[in-house]
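The complex appears here without one of its protein chains, the remainder shown in place.
Up next, chain A:
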Amino acid sequence: MAGRGYAPPTNFGEAPKGYVPGIGRGAAGFMTRSDLGGAVAPAPGQTGLGEGAGSRSALAKFQRENAEKQAEAAAAGGGGDADEDKDFDKFEGADGGLFANAEYDEDDEEADRIYAEIDAHMDSRRRAQREARLKEELEKYRRDNPKITEQFRDLKRKLGDVSYEEWDAIPDIGDYTIKKKKDFAQFAPAPDTLLQRALDEKGVSTQEVDDGALTDLNAVGEGRGTVLGLKLDKLSDSVSGQTVVDPKGYLTDLKSIKISSEAEISDIKKARLLLKSVISTNPKHAPGWIAAARLEELAGKLQAARSFIQKGCDACPKSEDVWIEAARLNTPENAKAILARGVVSLPNSVKIWMQAAKLEAEDDRKRRVLRRALENIPNSVKLWKAVVDLSREDDARVLLSRAVECCPQHVDLWLALARLETYEQARKVLNKARETLPTEPAIWITAAKLEEANGNGAMVGKIVERAVKSLGNHGVSVDREYWLKEAEAAEKNDPPALAVCREIVRVTVGAGVEEEDMKRTWKADAAECEKRGSTHTARAILAHACGVFPAKKGLWVLAAKLEKSVGDSAAMDALLKRAVVHCPRAEVLWLMAAKERWLCGDVPGARDVLEEAFVVNPDSEDIWLAAFKLEFENREPERARVLLAKIREKEGGASERVWMKSAIVEREVGDVAEERRMLAGGLEKFPTAWKMWLMLGQLEEAQGDVDAARTAYTKGCRRCHDAIPLWTAAATLEQRSGFSAKARAILEQARTRNPKNEWLWLAATRQERAADPSGVDPEAIKAADALLSKGLQECPASGALWAEAVKMAPRPQRKAKSVDALKRCDNDPRIIASIANLFWQDRKVDKARSWFNRSCTIDPDIGDHWAAYYRFELQHGGDAAAAAVAKRCREADPKHGELWQRVGKNVKNWHDDAETLLKKCVAEMGAGEA
């Protein structure tokens, strides 16, 4: 027994012929998942591995082979080919139905034959009657519903006889639409594009006429015009048509047509009725007549309006409004006549006279009318002014001198007269004016201006003082605001009356201000004036204030700032000199003075100033440091050293700044030993001065003494936990000497000491990347990414980190990243700059420019962005644009930015200005990219 042994039997012999594995054993397949397909779906094709999910099965194969065998057996009689398609049924498809595989034997054949016979028999019954009935029904239907072609068959037959002439003579069908016809045309304004095109076409056509190619284009255009004209004529002539068009007046009429809706018309009717009753009950009431006339005008009936107002003039001749309305409604010629009648009945009406003058076209005639008017009404200022405006200078003077007699109460006239007169005469006129109008400050101010304009500056002060006094005597209180406005006006005068301005301020600025409020009020006044651009007034106010409070250094500083903003360095210098005399203890003033000198290039002058300052303030460290800075910036390290040594030796001890500056000088000179000594000395006294620790570390690093540098950093970090640059410098040192793990640890420590610090995260990210400079190591990139995302979690609003993330993201994701970044911290200059960089990479020049501009505007203190912007402009914008950027950068004088600080802190670049640094940064960027 093969099955009983423990060793599994394998030899089972040959398979019998035609054996089908599986089926032969009686096994059936299964379908695990219907969506993958099962084992029981037969379809033609070959069996294949990996097609198991497909459509066939051993069962189907077995069935098919069976069927083939049967077909072969049956082929003796039928001779038909045992085709695979024989399973296919027209109605049931390839499934074949329940008995598809059953044998078709003789019984079946007989049954089929009998069924067929029955069918034939049933069909033969009453066939003749049935077919006859069908035929009849069809004919009946055709008779009832004849085709159109059949209907007109007899008529069509005759068409063969029609000649060509008769065809042409058949009239066209007319327009028999029942709908209301539209007006003959609709007018819509021709669009500009059309007109422009027409113009262009015309140009082309004339050009072509010149060429002689198309001579007829213009003629065609004109021909069209004539045709249109003819059409219009025809329309206008047609009597039967509803619209009759006057071709000439048509367009002008269009404008004047008043389209009245039903409602409006009824309103007008009502109003007309109402006004009629007003007029009839009270004919002496002028507004009634005017209203009636206006109503008719509104309704578009000018004639009626005119007749109404005419009646109005007759009914109430003493109302000037009626006369003016009548003049308005009539044509200019008629209006003159009406106004002439008007002045006869109302000789004292200024309005009518003015209207009459206005109607005249020529100046001469106008003048004549006005003179007539002045004869009747000599005290009308309006008339005087009108006539003076129209007259020449000489006449005007004469007229004004008469005018001031007639209306002495009007300052304008007096002032106008004074302006026209010579100096002497003007003085007299003003004096007279003052007598008649003692309460008018404008006269005084004009007098003062007059004196100043004629070089009589000394008088100005007196006049203003007297003005204030006499005005006071006449009970006019001095209003500071008013006088300050006057002062500003005097400053804005052409030519500026500066003396007047100054004097007014001097005399009036203190008026009505309490002693304790003075300083504050004056400061506010000066600020206001400066804001309005009246620097002289502001200066005068501050000068006065400084005169009153000479010991207040705030005022002096304000005044100096004002001078600085005006840009007058000499004045500022003088002012500061006075200031330091008054407040010798104010360091700010000294420093300002020295800086001003220095900025003007006067280094010895600045030195002198500082020396004086030393004399007065021997203990002021600020001044010492300023002196040091002066020497240092002017490349005088020896002097600077001496200065610093002096400060250090002073009793009371120097501050940490001094020690640091000392070290800086030594670094500049390159004296390592001395620098180390300085730093050691400084750190002994100020162990928490992280900058000095950093300097020490850098010094040692530069000397190549890594251990010493490490010690310096470690000590520094221990004492100053929150000095981020110190931590990063320490980490960089480790990284550079090849101890990445140590660097990582340092940064980790720094992060625990200073949580939520974006710079530490940034440094860590960069460090991970720096570990793999070629950027191909996926581990390093992954680590950097992880750090960055952690950092972003801790500081989600950090622009620096987001910018780094945008920069680090693979190119296709940068856009999405930048959108994210913008969403998180909108308006962060770093992110905006990085986006600008993206645009730059994509060559979207305009966008890049605007984004760079934005980043530089948001924070002009970041030098990196300026450098990127400058580089971008050099590449895409040309030299002019780049120079503009450089200029803006110089004005902004940036101090921050990673690259900027790195370049700026290089000893070689210490004394460079912003523009040089900018160029160096750009060179560095280029080198970095290459």
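Rule of thumb we're sticking to: a contact is a pair of C-beta atoms (placed from the backbone, for glycine too) under 8 Å apart; a residue touches a chain by one contact, two chains touch by 3 or more; residues count from 1.
We adopt the following convention: contacts and distances are computed from a predicted model.
Visitor: What protein name does the UniProt record of the undisplayed chain give, "Agamous-like MADS-box protein AGL28", "Hyccin", "ER membrane protein complex subunit 2" or "Mitosis protein DIM1/U5snRNP-specific component"?
Guide: "Mitosis protein DIM1/U5snRNP-specific component"
Visitor: Of the listed residues A:21, A:225, A:472 or A:796, which contacts the missing chain in the full complex?
Guide: Final answer for the missing-chain contact: A:21.
Visitor: Pick out the residues on chain A that sit against the missing chain.
Guide: 2-4, 6, 8-10, 12-16, 19-22, 24-33, 36, 38-39, 47-54, 56-59
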